[in-house]
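For subunit A:
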Amino acid sequence: MDTTAPILEVSGYSLDYATPAGFTRALDGVSLGIAKGEVLGLVGESGSGKTSLAWAVMRYLPAGAKESGRISLAGKELTAASPAEIDAIRGRRIGMVFQDPGTSLNPTLTLGEQLAEVLVRHRGLSRKDAWAEGEAMLARVGIQLPAAMMRRYPHEASGGEKQRVVIATAFACQPECILFDEPTTALDVITARQILDLFAELQDETNVASLYISHDLAVVSSVCNRVAVIHRGRIVEQGPIAEVFAAPRDPYTRMLLAAVPRPDRRVIETVPEPRADALLEVDKVSVIYGRKPFLAALLGRVNTQFTGNREITLAMQPGEILGIVGESGSGKSTLARALTGLHPFEGQIRFGGRPIHGIADMDRAYRRDVQIIFQNPDSSLNPRQRVREILSRPLELYGEPGRGADKAAIAGLLEQVRLPADFADRFPHQLSGGEKQRVAIARAFASNPRLVICDEITSSLDVSVQAAVVALLVDLQQRHGTGYLFITHDLNLVRQIAHRIAVMYRGDLVELIDVGDLAAGARHAYTRSLLAAVPAPLAA
Partner candidate 1 sequence: MSNFDRRQFLATSAALGGLALNPFNAYAQAAPRRGGVLRMSVDQAVAKLNPLLTRVNPEYLVAELLYSGLTRLKVDMSAEPDLAASWSSTPDLLEWTFVLRRGVTFHDGSACTAADVVATFEAILDAKTASPARQNVGPIAKVRAKDDSTVIFTLSAPFADLPVTIAYTNAKIVPAAVIKAGLARLDREAIGTGPFKLVSFEPERQVVVARNDAYYDRARPYLDRIQIVVYPDSTAEGSALISGDTDMISTVPPTEFARLEKAPGVKGLRTPSGQFCNVNFGCDQKPFNDVRVRQAVALTIDRAAMVEFVTEGYGTPGNDTPLNSAYRYYANQALKKPDIIKARALLAAAGYPNGLDATLIASDRPRVRTQLAVTLREMVKPAGIRINVETMPHATYLDQVWKKGSFYVGFYNMQATADAIFALLYTSNAAWNETRWNNPAFDKFVNEARGTVDDAKRRALYAEAQKLMHAEVPSIIPVFFDLLAAQRDWVQGYQLHPRGAVFRLDHVSLAANAPKRA
Partner candidate 2 sequence: MAELLRRMLRSPQGALGLLLVGLMLVLVIVGPWLAPYNPETFTPLQRYKPPSLQFWLGTDQYGRDILSRLLYGARATVLMAIIASALGTLAGALIGTTSAYLGGRSDEAIMRTIDAVMSIPSLLMALLIVTLLGKSSFNALLAIGIAFTPGMARVTRSVALTVRKQDYVSAAIARGEKARYIVWREMLPNVVAPIVVEMTIRVAFAVMLFATLSFLGLGAQPPAPEWGLMVSESRRFMHLSPWMILWPSLAIATVAIGFNLLGDGLRDALNPRT
């Protein structure tokens, strides 16, 4: 890899945002450089300032931002550049690919329009030529029928297609440098993989200098040459991937690396002893969304129904952790909702032997024994209730009477999830994401359930926090012998924690497999493509 003068060079750059409370430091003495054809991974957790750096490079800073240091593009000092110059540089010499193609594309303009306009603006093409060029670009980024795609509106394209269009736009003017801001985070595993491959291709082909921002060390390790780890606005460590990941010098880096889920590092040793009487048996459970056809017809609607789950059948032993993986819309959460009586279902559930044919059959005992934890604690904790009330409810309902008021009991619950007792008086918005999720967990365990359904409970958390929460879950499982239905899209994570894995695809349960056998090679095609898509776990 040639190490000529870097295309993008940031040196001693600091940035402060103006807030009502005064200035807060976002970036602190950041220095890095990216050479032609090089991919620098910028790794950090939320709030670390990685995106701020991107905005700084793009010269897209809020009014009242205070900065010092230098940012130069091929020797051109950007911090000093005039607005006109910046306009000429943006999109022409520096491209950017955004996190969520769903929101970064204008819903009322055709994809072609949004691609062509850049060409018109920066390469002075006529609309007609721009359009033709655009089609070529789309073909290049691997879109079948580019002509048709040009004419589509964002809502008519899939997430992957949209992201391809965004990438095409970024590369459209052959910029010297492109910033990628978590370009695959909003996508499904397999789509993400394809985007990453596309990225790699284009990268080799154009030799552009890329800054690849991500929280996912696995991804970074797979696409970048060098990595910079950013923490609280500071670059704590920087160097070639191999070196940094193999022998991290900074404690934070070490912590991060340790936190990354790795299938080879099982966090759960116990194996549930196979017993005759299963804890939970799901028998041909189907969930149908949408209104009844006849009314739909009445209202002149085409049949709006679709199937969320199609005849799912599986069984769980007491104390077992059953992982459920699948991309969004595969029906993971639907199953969870059916099992907790949040959505009517067809078929039969047997819990501890007791048959349950519908929500009506979910009696107090069942409610007590089956608890659910949701993905996003911000919405699963009532913002207008204090932690105390949130935790006291299950106690009221399922503990012996009057325990809801019992301070000690609540303190106990908090202690169980390693939160200080005085959190009882706080409101959710006074807690961090991880703390909120812990409260949610505490609430779930308040009724000593036998089965807890974890619906993507770590996906909104940072790696380090996720690790801690997982550890906590495992610990609780040891203590109470609770069974988990662990729903996630993170294959690595689930391979770490689950005993068996159920793979779902478009509402079907395509495969139910023992974790051990997974490495040996899955049988179902989809499972295999899923496994293939997951970025290779970090080398130890």
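Heads up, the rule we're going with is that contacts are C-beta pairs under 8 Å (C-beta built on N, C-alpha and C of every residue); 3 or more make two chains touch, one makes a residue touch a chain; residues count from 1.
Basis for inclusion: all candidates are chains of the complex that A comes from, given by their letters.
Computed from a predicted structure; not experimentally measured.
Here subunit A touches, in this complex, candidate 2 (chosen among 1 or 2).
Put simply, subunit A touches candidate 2 in their complex at residues 20, 291, 295, 337, 340-342, 362, 364, 367-368, 370-372, 374-376, 379-385, 393-394, 397, 443.
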